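One structure is given below, represented as structure tokens, and several questions about it will come after.
Every protein chain but one is kept in place in this view of the complex.
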Amino acid sequence: MKNGAFAHIFTVLFAVFMLAPIGVVVAVSFTAEGFLEFPPSTLSLRWYWAILDNPDFIDAFIVSLKLGFVSALLATVLTVPAGLAIGRGRFRGRDALQALFLSPLTVPTVVLGISFLRFLSLFGMNGTFIGLAVCHAVIIIPFVLRLVLASVTGMDPSIEKASVSLGASPWTVFRRVTLPAITPGVVGGFVLAFITSFDELTVSIFIVNPSTTTLPVRLFSHIAQTTDPLVASVSTVAILFTVVVMLIVDRLYGLDRLLIGEGKR
Amino acid sequence: MNPFLLSAPALALFGVMLVVPLIMTFILSFHSFGFYTGIEFTFGLHNYIDVLTDDYFYEIFGRTFAIALAVTVICVIIGTPMAFFLQRMRAWTRSIMVLIVLGPLLVSVVVRTLGWMILLGNNGVINSALMDMGLLTSPFRMMYTSGGIVVALAHVMVPFMVLAVWAALQRQDPATIAAAESLGARRSTIFRRVVLPQAMPGILSGSLIVFSLSASSFATPSLIGGRRVKVVATTVYDEFLNTLNWPLGAAIAIILLVAVLVIMVTWNRVVERQFAGVFQ
Partner (left out) sequence: MAYLELDHLSKAFGPFQAVADFSLDVARGEFVSLLGPSGCGKTTTLQMIAGFEEPTSGTIRLNGRDLSGVAARDRGLGIVFQTYALFPHMTVAENVGFGLDMRKVRGKERKRRIAAALELVHLSHLAGRHPRQLSGGQRQRVALARALVIEPELLLLDEPLSNLDAKLREEMQLELRRIQQEAGVTTLLVTHDQNEAMALSDRIAVMHAGTLVQEAAPFEAYERPTTAFASAFLGKSNAIHGRYEGPEFVTKDGVRLAAPAPAADGAGAAGDVMLALRPERILFVEEADAVVSGKVVERVFLGDQWLFKVATPVGELLVTRRNGGHAEPEPGATVHLAWAADHLRVLAPEAAA
């Protein structure tokens, strides 16, 4: 079936709805005035230069980058073996294990946030980068697991048997057969985990201190006080960063596949 | 290799960093709090009694679930057709539309909410435009209202709905449409009796995701609702970081967690019973 006129109009309106809030942030960031105006009467890069005078935002951006990288790496390294076990085996407790690793998706993030706060503060770890990274790893493991699982279950199990029959050792099988077969899922999982960590607010806001404040937390605190063109320009930089990552992912893996979490169709 | 050995590192992380903290929060919710003494290691149900006997908290919980319900309904109404249209698009239009629909998921919720603040404010884009056109004489208040929260949250959540429905549509055998056509069905009949019922599991699972995420959302209600329009998540935040009454905050959070879990389990039960034998 083809789409009719109603479908075309609906699609355009939907696209406007999806893009409007993002577009408007980008638009107002180019104002020359000291307040938010839309559309900007005169265009300037004034508020982009202003970012350089606010090292808070730059520091937060760097923290978020480091945090995203470290927590995504940690999550991926821990999840790949678990994903292989869950994706392949039929063993007692398999469903329970999978449910446990996916559970951070079900628990409200605010509950996770206060629980991490309570836990870390008892050990004096609150506000540390390592504490933040470990908590982020817990939240993003479900995203990695879903993509790794999709790759593992989409993999022909006999290719491993085939390589064993050709004389490969278990480590060789993993390195030369299994890992290449699930690489798309692992890479996709890493990227999705990185972005999720990079954007995370609700957990972070409970467990950061001034030196480990992430970009979303910094933006949130700023916006809660005042909305000025500075947050718009910082947001635009963040959007640009996301768009670049997104286009790379879409080219490599397919955005829909990444987000649906299905390896094979 | 033993599956539990392979899962051991992740299992250890979850044990220490998820299970223990959640249990500690649960225990925390039974402690009490003194303004001068801080957390007192007593043990009792008083926090729960405080929450369940105070109209103030009923209002907050009521508002939270009403907002979540409204967001879910809106997402069904606009997300489901979008998924259908997406399914029928030609490859290149579809890939562009996928970027537009799903791309925002990758943009921070804070940034997206900032966009809605600029759109919805009294001097915001929408009010200015409507007043310039002469459709409004004074601004229509959308910031600091539940309605504003619903609109912005719908924007945040609708991609999940589109994804869920679209995934269900992709599992459909396109030949079922041809079969219905060959049996004499018109387009509207095919949609109503063949396509929609097969998409139903996707709509239902998408609704559950949207509802539970909306009910526990923090950033959007906090920024759009401000201090006046509070929801559960923002109340918990205030108890923890402003009032510093952690035990009360923990109790509210536990109630939210239990409510969300109960709704999820019930919903899944109902769906499973409804579709027993149809979609395994």
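Letters A and B mark the chains in the order given here, with residues in each chain numbered from 1 onward.
As a convention for this text, contacts are C-beta pairs under 8 Å (C-beta built on N, C-alpha and C of every residue); 3 or more make two chains touch, one makes a residue touch a chain.
Small disclaimer: the values here were computed from a predicted structure and weren't measured.
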Missing chain: touched chains present in the view: B
Absent-chain contact - pick from B:Val71, B:Met200 or B:Ala259: B:Met200
Residue, one of B:Ala129, B:Leu183 or B:Val270, that touches the chain absent here: B:Leu183
Residues in subunit B touching the chain absent from view: 173, 175-176, 178-186, 189, 193-194, 197-198, 200, 275, 277-280
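Here is the rule we go by: only the chains that are shown with their structure count from here on.
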Centroid spacing, where centroids are CA-atom means, of subunit A and subunit B in whole angstrom: 17
Of subunit A, residues touching subunit B in the complex: 1-3, 7, 10-11, 14-15, 17-25, 28, 36, 38, 77-79, 81-82, 84-86, 89, 91, 93-94, 97, 100-101, 103-104, 106-112, 114-119, 122, 134-135, 137-138, 141, 170, 195, 198-199, 201-202, 205-206, 215-216, 219-220, 223-224, 227, 231-232, 235, 238-239, 242-243, 245-246, 250, 255-256, 259-260, 262, 265
Touching residues on subunit B, where the partner in the complex is subunit A: 1, 3-4, 6-7, 9-11, 13-14, 17-18, 20-22, 24-25, 28, 78, 81-82, 85, 88-89, 95, 97-119, 124-125, 128, 152, 155, 158-159, 163, 166-167, 170, 177, 187, 190, 212, 215-216, 218-219, 222-223, 232-233, 236-237, 240-241, 246, 249-250, 253-254, 256-257, 260-261, 264
